[in-house]
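Note that one protein chain of the assembly has been removed; the remaining protein chains are unaltered in position.
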Amino acid sequence: MTNYILKRLGQGLLTVFLTVSTVFILIRLAPGDPAVSYAGPLATTEQLAKVREQFGLDRPVLEQYWIFLQQLFTGNLGTSYSFQAPALQVVAERMPYTLTLATASILLTAVVAIPLGVWMSRRPDTKSEFGVNVLTIAGQSMPDFWTGIMLLTGFAVLIPIFPASGFATWGGLVLPTVTIAILQIALISRMVRREMTTNFAAPYLTVARSRGIRNSILTWRYAMGNSAIPVFTALGTRFAAMLNGVVVVEVVFAWPGVGSLIVRALETRDYPLIQATVLLTALLAVGVQLVIDLAYPLLDPRVRLGKAAAA
Amino acid sequence: MTVLPQGSEISRRRLLQFGAAAGFLLGTGSIAGCAGPTGLPGPSTLTLALNRSLVSLDNKLNQFDAAVTVQRAVRQGLTAIGPETKPVLVLAESFKMTKPTQWTVKLREGVRYSDGTPVVIEDIATALKMYQQVQGSFVAGFFPEFPTVVPVDERTFLMESKNPIPILDSLMSMILISPAAKNKPEELQEGVGSGPYMVTKFNRGAGTYSLKRNENYWGPAPKVENVEVRFLPEESSRVIALRSGEVDVIDSITPDSREQLAGLPGVVLAEASSLRLNQIFYNFRKPASHPLADVRVREALSWAVDGEALVKDVLVDSVSAAEGVVPSSLTGYSKTGSYTYDPEKAKATLKSLGATDLNLKIIWETGEFASDTSVMEALVEMFGAVGVKTQLQQFEPGGNILAWRQGKQGDWDLLGNGFSSPTGLAITMMQGMYAGTAEKEKTRDTYQGYVVPEVQAKIQAASSEVDPVRRQQLLATAQKAIWDTWPCAWAFVPKSVLAHQKRVDGLSLAPTNSYPLVDVRLEA
Partner (left out) sequence: MSLDTAAPTAGLPDGTPERKPSPSAVTKALIAKAGATRRRNSAKWKMRIGALCTLLVIIPILLAQVLPLPDANHQDLSARRLPPLMDGHLFGTDQLGRDLLSRVLHGGQVSLTIGVLAVVVSGAIGIILGAAAGYFGGWVDTVVSRVLEAQMSLPLLMMLLLVVALFGPSIPVITGVIAIAQWPEVARLTRSMVLVEREKPYVSAARILGLHRIQILIQHIIPNVIKQATLVVLLLLAQAVLLESALSFLGAGPQRPFATWGRIISDGQDYITTSWWMVTLPGLVIVLMVVGVNLLGDGLRDRPRRKKKGA
């Protein structure tokens, strides 16, 4: 068990390391110059050269990478060019907002999608189920920026019930959460339906039913119990993915989170800020993934950790 | 696999226990990290939504229009650019040129910072040094040289330079004064200023600032008690936020948003001319054999541009076509001519000049000016009508348009670009754009390769002339000389447009696209 955790931890950290390194190289290969964003369009070549020197961008990429690695292990990711503050601190200030949005979205998703999926699985292919099924397909077919703009127009402009942007009141959380949840509900509820249907068809359930066990127990205790792992995993993975920044939705609703920060950091080629964002979100995502993996055997005693990795 | 009820009971309990444990772990972990809402401002609070993130209230590195309002509410300079684009006195009581290379300045009696300490001469000397030392300074480029401060008495000092700086009073409006001991050669994130407001809370990450009335303010007390500054990058978000009453003022709005907001109850639009000139500028790094190197071709191409349609239909009257090489609101402006639309003449002239097979590439960066893409797409159509093929290349912010502009990445013919003169002076813009020399061109530091020695000499003469009348004449001849080289296919001066709630009063928008916060009132 301990060995397994250590191994997973090592793998996770390796992934994070490779991710950050890839991003480090990619942003330096990409065209665009942080010095230009920093010093403005009127700066002379000489001034730009000085700024580059100040940022250490005049050194060879490998040397920059070496310095970056040294700093990385001391927890220092440099100073954000545009914010003139430690990059990690800037990201850390934004992280809670993304976390709020992600948590609210995943909670809403779980609360709606699981009962919906169960409902669909209990009357498969009836007319009402067919209708809901098509609706969930529509839900996963809408571009999120479009859904966002539509909700914004509907519930912030035409019928102004919710604030359009930012996070001044709890009401500001509603529209972005719903925008994200529409897609997630569609995906998760379909998955719940699939899992439940498989379980309903399994022999153990037929046996249980033949013993006269009540339908609600069959559904919630037996079928749902066995569907819990994949559903739990899916919810966790979705949550981890959201921590990488719900970029588009944050941009549409001017949400002060990591997603909109990264778009801006890319625009200004703020290398330390991009690196810090990637590092932090990758760490969180890997961490969540690890928790999910560790929770496997807790949810299902049949799973032994060492073996799960081999499958 | 057969699940006995007994066995299932156990697995269910464990499932519940562990599931709850795992969920609890994950849940508390994430909920603990969540943020609550930032809170709604009270009725006595003025909320501004800026289109760019205000990363500091200092301007050593960069300054964009919308920031000026907030910056000047917290930190002040000796002078400021007033409503007529002329310098007005702020911390200085008098600011006079006593010799060609010497200005005598007297600090206002009783000026002090929000912590109660007085503004002293040493603060000015230090501020100048810090602005000079900072790398990539926004301000340094405007100063031909930094003057030295020589104290005379408690409040009076001299500013001396090697060569005359006749525009020093305008230039000093860009130097914000902070206590000398706390000033550093970098953007100050904290610290006090002498303005009517002080910062109580800020979040650089989110670009929000909370300002509170400075009870120690040396001048007449501001009327609004609290000011909240928010950052809303998307134009549509800002418009919706204003409509729904979430914010009180949005500035730098585009023509389209203005159209949407005009006539809405409860929303007031304010506009002013601006210090900015947006141009469709020619590439002056073309070889002599290239058609664009011929001034007649450049002039003929400008006849293809239907400026009136652009102003009226695309930019919905939010701009005015330029009638000179700098905006008319700048001090020292002189009218030199106007752009005319005559596609037939354009076609005929291009034909007679042998420039029939032109294929031009237009480059620009997204957001360079309002409705930029619409203008560019309209230009494609207009040039197409006179038989000139065009290709658009749009750069996203942060991309390498600079390398392109400098001719290091690829060839282009026309550039959509804006240039503004924060000093309010025509000479600043002329020096920035048209005073290129062969020396500067070596490092590609000229404005799109514009190197015309006669023009440069005329600008040089005007910039060092101390006598105001003579100076104006020199400026006028220089502007005429620039106009005759046809540097742009078209140019226009955008208006600064701002929208605010009806309850906001006393807001006077200046051409600098800013307004004194101290005069703003809120109606109940």
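The letters A and B name the chains in turn, as written, and every chain counts its residues from 1.
Methods note: contacts are C-beta pairs under 8 Å (C-beta built on N, C-alpha and C of every residue); 3 or more make two chains touch, one makes a residue touch a chain.
A quick note: this is a predicted structure, and the numbers were derived from the prediction, not measured.
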item: Chain not shown, its touching partners among those shown; value: A, B
item: Touching the absent chain when the full complex is considered, from B:T79, B:S210 or B:S236; value: B:S236
item: Residue, one of A:A110, A:V278 or A:A295, that touches the chain absent here; value: A:V278
item: Footprint left on chain B by the chain that the document does not show; value: 234-236, 239-240, 243, 254, 256-257, 259-260, 309, 313-314, 366, 371, 373-374, 376-378, 380-381, 392-394, 396, 398-399
item: Where the missing chain touches chain A, by residue; value: 11, 15-16, 18-19, 22-23, 26-27, 29-32, 124-126, 130, 133-134, 137-138, 140-146, 149-150, 152-153, 157, 237, 240-241, 244-245, 247-248, 251, 262-263, 266, 277-278, 281-282, 285-286, 289
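The rule is simple: only the chains that are shown with their structure count from here on.
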item: Distance between chain centroids, defined by C-alpha means - chain A, chain B (Å); value: 36
item: List of chain A residues in touch with chain B within their complex; value: 31-33, 35-48, 50-51, 54, 82-85, 90-91, 93-97, 99-100, 102-103, 149, 152, 156-157, 160, 163-170, 172-173, 203-204, 207-208, 211, 213, 221-222, 225, 228, 232, 236, 239, 251-254, 256, 260-261, 264, 266-269, 288, 291, 294-295, 298-301
item: Partner chain A, residues of chain B touching it in the complex; value: 1-3, 5, 8, 11-12, 14-15, 18-19, 21-22, 25-27, 30-31, 33-41, 53, 55-56, 61-62, 135-138, 140-141, 186-187, 189, 203-208, 230-234, 236-238, 240-241, 243-244, 246, 396-400, 402-403, 409, 432, 440, 443-445
